[in-house]
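Showing just some of the chains, left in place.
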Amino acid sequence: MNTFGELFRLTTFGESHGPAMGAVVDGCPSGVALPLERLQAALDRRRPGQSSLTTPRAEPDQLELLSGVYEGRTLGTPIAALVRNVAARSSDYDKLRSEDRPGHADRVWRERYGHRDPRGGGRTSGRETLSRVIGGAVAEAMLAEHLPELRLVAWTTQVGPVHAPELSALPSRAEVDAHPTRCPHAETAAEMAALISRARESGDSWGGALELAALGVPTGLGEPVFGKLKALLAGGLAGIGAVTGVTWGDLDALEKPGREFHTRASVYGGIQGGLSNGEPLRLRVWFKPPATLGEHALNGRHDPCILPRAVPVIEAMAALVLADTWLLQRARPHRK
Amino acid sequence: MNTFGELFRLTTFGESHGPAMGAVVDGCPSGVALPLERLQAALDRRRPGQSSLTTPRAEPDQLELLSGVYEGRTLGTPIAALVRNVAARSSDYDKLRSEDRPGHADRVWRERYGHRDPRGGGRTSGRETLSRVIGGAVAEAMLAEHLPELRLVAWTTQVGPVHAPELSALPSRAEVDAHPTRCPHAETAAEMAALISRARESGDSWGGALELAALGVPTGLGEPVFGKLKALLAGGLAGIGAVTGVTWGDLDALEKPGREFHTRASVYGGIQGGLSNGEPLRLRVWFKPPATLGEHALNGRHDPCILPRAVPVIEAMAALVLADTWLLQRARPHRK
């Protein structure tokens, strides 16, 4: 289905080449400061065409608020927002009507639904993540009001064979955004950028990995059994199209015995017994290289490497999970 | 919360050292053959004390069916089952009442709930997975009736530094169960067993990885956006205590460019656009080494390596996801 979350719920709609993409956020408390600019700024971070490394599809992605906000504050009612698809060029996709694109889900989609929306992949398009970014921005606005010390940031840590070194400190979003690749380590960023540029020219593509971290997460978020914080994060993040894995801690450390493994608190990634333990939350999200290659890529205007633009999407999904678990924890007044 | 699934729903209950563990499966259609022996056999595969490699806590894990089955077939009503905790030795844990066990979630749990059930960890105990195995067995019974060609199997592929080679063919469950380590590659299995035995003697522990595969999965299971099949699997599997990551395809292949990456169908792990694509489903689940070490481990009767006993739990969670998505897909009569 197209709804995410239990108490803080995001419902999304829109085909990438239909009239509009949109989001309805239900469950946000009233009184949260939510200026339109905040939402627009979040969208702008995800928008294509920000650098030479991304798709040239030029969408202004102008957000319109339809409900839920009055005089810059939430009403406690559903917050609906939409973004028109102005650069939709269905004609580009007409020729795709009868042929399945290699590496795409066209055949699967057709067998399931009895049709394949020829207009750019419909709901499986990366453009759908725009709605998630809207939801994440609302979640962050709510969290900012109630957990001012919370800091949530993701950054590119691997593009193909290029790996960033372990950072000495958590980067800020500004530091991450300073590089088109969204890798805050300048030298590595340059190397990644070169790699992506070459792929773009040759119609090739790259996958890799992002790192996600959160400071200031309150202790006890999540539920002990199926709703473990790591389960909710894994489910939320694996729901992003190109994600091919979600892991905590250092996979290489699994080669070591427990006696050695458990000496560092960081191996828990901030989650124990399914609940946040007050330590920094830390996980890695793996991405496969985009499937559209060569001629198709040039016409369909896709990204040779999705990682830079995936950063705000990953942050958005994590914010949605934190917002939801935070509301859930508030609901239950446990007594000693 | 303690319920998993939308249409095929498992609700679990029970503290590891309370009177009983149990499961309620809601949404199973009527008329499914479900002899008690089938459920008991599933539990026996997970039971401790099956080999010298696991905890000596000797639980008979005798299953009692309370509802939902009549003359060996399901009624379409909730199927409730329970297992008494006969070997619960709360006394062992009495001394833990005032001290938090290293590497355990005791402190987190105490802060969240205002107490820490001193009896063996309560709901975060691995014993809770017993209820999942019951749910998985019902799911498999239903799938067996409607998708007779479905084959679901998991096996140990890594214990600490020991890695199994890529198998030439999918193993059967019997082949997996033939080795106490549940690694179907005999030579590697022996190496793993030796490693685990030594850890057991020295109060140490090992993590590693399992491989999960499914053949005969119908095309189109899952939902295109948040309910992608990979998202549901990742969420379900990451909800198991010791799991520290879920990944699809070969992470090492992410070092290669897209043009090369997309040449093999297996890189999709059987999922495209969020939906099963009819190819074999394939993913990897990573486990950290158990936290209880040394003296605590000896008294508390824990496993030095959870992987062999995790195999049926992983299969159970995957079966629950497949059962749920299969029912969901049936609900919608798409037309051309």
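Labels for the chains are A and B, by order of writing; each one numbers its residues from 1.
As a working rule, a contact is a pair of C-beta atoms (placed from the backbone, for glycine too) under 8 Å apart; a residue touches a chain by one contact, two chains touch by 3 or more.
Small disclaimer: the values here were computed from a predicted structure and weren't measured.
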item	value
Subunit count for the whole complex, all chains sharing one sequence, 2 displayed	4
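The rule is simple: only the chains that are shown with their structure count from here on.
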item	value
Whole-Å separation of chain centres (CA-atom averages), chain A against chain B	28
Residues on chain A engaged by chain B in the complex (per definition of touch)	1-4, 12, 102-105, 107-109, 111-115, 121-124, 128, 158, 160-161, 199, 203-209, 219-220, 223-228, 230-239, 241, 243-249, 251, 254-259, 261-262, 267, 269, 272-278, 284, 286-291, 293, 329, 334-336
